[in-house]
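Yeah, one chain of the complex is gone here, protein chain that is, but the others are all in their spots.
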Amino acid sequence: MQPAVEFRGISKHFGAVKANTDVSFAIAKGAIHGLVGENGAGKSTLMSILYGYYNADGGEILLDGRAQQIRTSQEAIRLGIGMVHQHFMLVDNMTVLDNVMLGTEGGFRLAAHRAATEKKLREICATYRLDVDPLATIQDLSVGAQQRVEILKQIYRSANILILDEPTAVLTAQETESLFQILRRFKEQGKTIILITHKLQEIMDITDSVTVMRAGRVVGAVQTAQTSKEELANMMVGRPIENNLPRAPYNPGKPVLEVRDLQLKDSSGVALLEDIGFTLRAGEIVAIAGVSGNGQSELMEILSGMRLPTSGAADFDGQPLPYNRHDADGLPLVFRDLGIAHVPEDRLRDGVVKSFSVMHNTVLGYQDHLKGKFGLFDFKQIAARCQELLKEFDVRPPNPDLRIGLLSGGNQQKVVIAREVLAQPKLMLVGQPTRGVDIGTIEAIHKQLLALRDAGVAILLVSVELEEVRALADRILVMCGGRITGELPINEFDTTRIGLLMGGMHKS
Amino acid sequence: MTFEDLHLGSIVVSTVRNAPVLIFAAMAGLFAERSGVIDIGLEGKILASAFVSAAVAFTTQNPWYGILAGMAVSIALATLQGYVAVTQKGNQLVAGIAINIAMSGLTFVVAQYFFQQGGRTPDLGTARLPYVTLPGSAAVADVPVLGWIWTQLLGGHSILVYAAFALVPLVHWLLYHTRFGLRLRACGENPHAADAAGVSVERTRYTSMLIAGMLCSFSGAYLAIVQSGFFLRDMSAGMGYLALTAMVFGNWRPFYTFLGCLMFGFFTAVQIQLEGVDLPVVGRIPGALIQMVPYVVTVIALAGLMAKSVAPKAIGVPFVKSR
Amino acid sequence: MTTNDMPRWATGIVLPLLNLLSALLVAALAIHLLGEDPVDAMRILVNSAIVNPEGLSYTLFYASTFIFTGLAVSLAMQAGLFNIGAEGQMYFGGLGLTLAMLAFDASLPWYLLIPVGMVGAALFGALWAFIPGYLQAKRGSHIVVTTIMFNFIAASLMNFVIVKYLIPPGEQNTASRVFSDAAALPPLNAWFPALGDTPLNVSFFLSILALVIYGVFVSRSAWGYKLRATGLNKHAAHYAGVKISAMIIVTMLISGALAGLGAVNSIMGSTHYLSLNFVGGAGFVGIAIALMGRQHPVGIFLSSVLFGALIQGGFDLSLEKPNIPTETFIFIQGLIILFCGAMENLYAPVLIKLIKGKKG
Partner (left out) sequence: ATPKLGIVYDAGGKFDKSFNQSAFEGATRFKKDTNINFIEVQASSDTQAEQVLRGLARKKLDLIASIGFAQTQAVQKVAKEFPNVRFVLIDGVAQGANVNSIVFKEEEGSYLVGVAAAAASKSKKLGFIGGIDIPLIRTFACGYAQGAKATDKKAEIVQNMVGTTAAAWNDPAKGGELARSQFERGVDVVFAVAGGSGLGTLQMAKEKGKLAIGVDSNQNHLYPGTVLTSMVKRVDNAVYDSFMQMKNGTWKGGVTAKGLKEGGVDWALDEHNRKAITPEIEKKVLGARKDIIDGKVKVIDIRTGAACPA
């Protein structure tokens, strides 16, 4: 049988960066094909070429055995290709319905097809058990729901070849499972699916075949049934990955952070956080588990000074945190000066300035510490500091003058973590540290966090990845609906119980 | 003169008459900006189309030819802006400012070259647009209130005035109820999403600029052919910037923008009437200070009443498929 | 290869020159159509604006004002604020300066009077920018709108103040009285007689100083870092501990002060009195300069000189060639802004090909 998609010698470079070099492989019709590789290996680039978003410098693409010129996304869509991008391609202030209709309006007047489209969407939602309200506005939806909208779009367009670029990065285990249900149905219908993910377990769970990329080239192509996570990992990073990182025995010190009775209401009076209270000690990692959107982000914002609580207090190092102000302007600096470092969960929004160089980004938040006479920077010294840091944290490429926006997500994250670790904080707030990050880098980041813990830093970790929680945490708090619904030590780690708590089942 | 001399009726009618210049331009700006292209060049397009409309209307003695010619020029300028914004991926603010400055000079030079009247065109005489007399005007003219409403408020305007007011619901419809509007808004909010959905961002933005150019030309034509009857150098006198203000004021939404235009028209009319009038409490306000009434009111309204204005997210950013 | 990785000489020199050339080519066409010889016109223009020392000195005189307004707009732009109000701020700065002069020019010596005048100008300019800045920071009122409105309001207010209070009794001219000689900025021709009888004065050096300070502070200081972070990503700036509203207000204050300082050159350096509409569009030119100069000190300097040269050269040219009205140079200004500022990469593809070709 003809393969549904075949890449032949695809090459693509951006300036000096060779994103794809002579990439060739084929995907059978009706298969779920995994694509794995480190950050920056060129996966997204390759898929963008298939989707007509970029044009390759060389090589050709065959669909059903026929060479096709795919110069624009329109052409790709016409050829039955659909893509769910790594960053959602949704118009925030429009409804789900409008987002689905965009590009497939069916006529000049929207009204003509609106009702029919809405009906069809509801049918699709029912059939595939997708929980999406077609009339909801995108910006009001959780990440998971936005992900479902992207899927919905593709089902509606009845794409035959579906590309999913890291669709599970922001999903909970349950959400991932229901996505996979849908993908299996697609497969039954004879559709071809390309799945990019950094979670090798997912590859093992759902794909039929896998292609591994490294540094723009294909380094391996195997049938899933004939490989293992370890082998894949080895192919990806060129060395085995340690699954269980060694850690020093749990030996917490004195309390660093004591949170009492925190409340947060939004402008319309809806409670976002209620009765939050816990204690965090030096030298321990406390993880907050929970489905995203249950108040974890808000809690981190409050603890890092980016936002004020409506009421409640928190003591840091025995002193109350200064929440008695009328706005949070400038507060993060105060907190940072106290010794609170923060790796924000949305790194592109909060953590970096995309058009600044890597070096300039290592200054972010610490500009007032690094300034010298007359408030001027000594860039020689800062560059040296940056260079060292890039080496220590294995940021690739280790070029301080590169715009950080040009780094892969994983490497951006390493820069942010490096910056915060370097500040030698007493308390480290870490939000989703490995979202979208490859396994090699995850390992590196985890090592850094554990080292920090062992050095006596208190770490508060927010993560939706239970694997990550298990790998790092000493204690686990579970949040649901803005409350802490339960707490358990790591040796009582129990996925089912955590799942129940995440769903709001109270401490029994 | 006393406070009672404030003629409300006259103010209302004057509001209606003053608003079209702003409405056309603001709606033009709306198309450009909702599609993601900043249009600070409204002023230059108004001026250019005012000149060309007047010059051609005078030469051909036909106002409609004037309007068409003005439209062609304004569309050409808008396309140039589109070329800078879309194809060249250049700075849209710079392009707009450049057009404003260039047109201020060029209209004078060309007018002077052709007509030798100091950058003025000759009087259009009869080559202007007629005023619409509503049927039955004669009959109701003397009926109190109704007569005024029928002959002064509703009737007795140039056809362009009706066009301006009709434009607002039309723009609303186009923007919110058609395929084109959906694509346009998407391009202004998140062009990457539009592109991924198979919409050509370039095509949509060019089309929007085309429409912006066309609408803006009416503003110029109204100024030259309807309100003045000739072209005079720099006669746009800041209207383009005011239209922009009305649009921001109206949060880039047609109806609120329209209200913004009316507000300017209204307060300009009030300001005219207020000059030299003894007001209660404050007494007679000096003329120079009265001139600032519309602007002060705008600032107060912006500061006090309006929620934060939210511009289309992708505005001013060239669409580049890259990180 | 993209423009980002072209060599610096190509993006910094060749491209701008090609663009300038294109603008001048279009301008030449216009001059030709007006019935004059473009080559001759260009020669006169360059001669009178650059080659002739007296002309050059006028060029630099105009540039001194433009540098200040250009800096005002640039600084605000770095923080993501589009300050269209430099015109009104400079106008108001002129008022501050004049009030200071009217109060002290009889009593203070020049070395005190000049700083006092500058402080007055900066203070009033800052004051006029404060309200839009405050409203943007605290109320979210769009700064573009408020600054446009404040230009109009400044015009009305100044009209009122000048006519009602500042015109000396019995005078026709809508201007304040002339200040005493002590209030005059030292002209440079005292040291360089070759400059001739021109108003070029020490404020040219002040403007250069301002450029240097601006350059250093924006790109090398912690404050400039926060400023740029605010302009590029407000969320990240907040994360970094920048007090966003304070940053907006302070930036607008400095921006307004810079615009206000533009009045020092025009008034204390040349006319020695405040007159109606003395700003004459310098604030708007500042916008063009900031945009064309990419908010970079060298860019701001070069564009300011270019605009000064166009005013000076164009003025002389229209004197010698009556067929070319001064307004032609407004058109040419527009063309230059368009080609050099908006279509800066027009020739990039060609140039890239050429460079690549050479490298083999």
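Brief remarks on what is shown
All chains are identified by letter, namely A, B and C, in their written order; residue positions are counted from 1 within each chain.
The working rule: a residue touches a chain if its C-beta (ideal position, glycine included) is under 8 Å from a C-beta of that chain, and two chains touch if they have at least 3 such contacts.
Computed from a predicted model, the values in this text were never measured in an experiment.
Across the entire complex, contacts from the unshown chain go to B, C. If you put the hidden chain back, the residue from B:Asn18, B:Ser74, B:Thr151 or B:Thr207 that touches it is B:Asn18. The chain that is not drawn here is touched, among residues B:Ser200, B:Ser228 or B:Asn251, by B:Ser228.
The residue touching the chain not shown here, chosen from C:Tyr214, C:Phe278 or C:Phe301, is C:Phe278.
The residue from C:Val178, C:Leu302 or C:Ile352 that touches the chain not shown here is C:Val178.
Checked against the full complex, the one of B:Ser49, B:Asn190, B:Thr257 or B:Gln273 touching the unshown chain is B:Gln273. One chain is missing from the display, and on chain B it is touched by residues 1, 5, 7, 9-10, 13-14, 17-18, 21, 112, 117-120, 123, 223, 227-230, 232-235, 237-238, 268-269, 272-273, 275-276, 286-288, 291-292.
In the full complex, chain C touches the hidden chain at residues 58, 61, 152, 155-156, 158-160, 163, 167, 169-175, 178, 197-199, 266, 270-273, 275-278, 280, 315, 318-319, 322, 326.
Here is the rule we go by: only the chains that are shown with their structure count from here on.
Sorting all chain pairs by how many C-beta pairs they have in contact places B-C at the top. Chain centres here are Cα means. That of chain B falls 29 Å from that of chain C.
Shared contact sites, meaning residues of chain A that touch two or more other chains, fall at 354.
Touching chain C in their complex are the following residues of chain A: 15-16, 304-306, 327-334, 336, 342, 344, 349-356, 360, 363-365, 367-368, 370-371, 374-377, 379.
The part of chain B that touches chain A in the complex is made up of residues 177-183, 185-186, 189-190, 192-200, 313, 321-323. Chain contact summary for the complex, chain A toward chain B: residues 14, 51, 53-54, 72-74, 76-77, 83, 85, 87-94, 98-99, 101-105, 107-111, 153, 354, 405-406.
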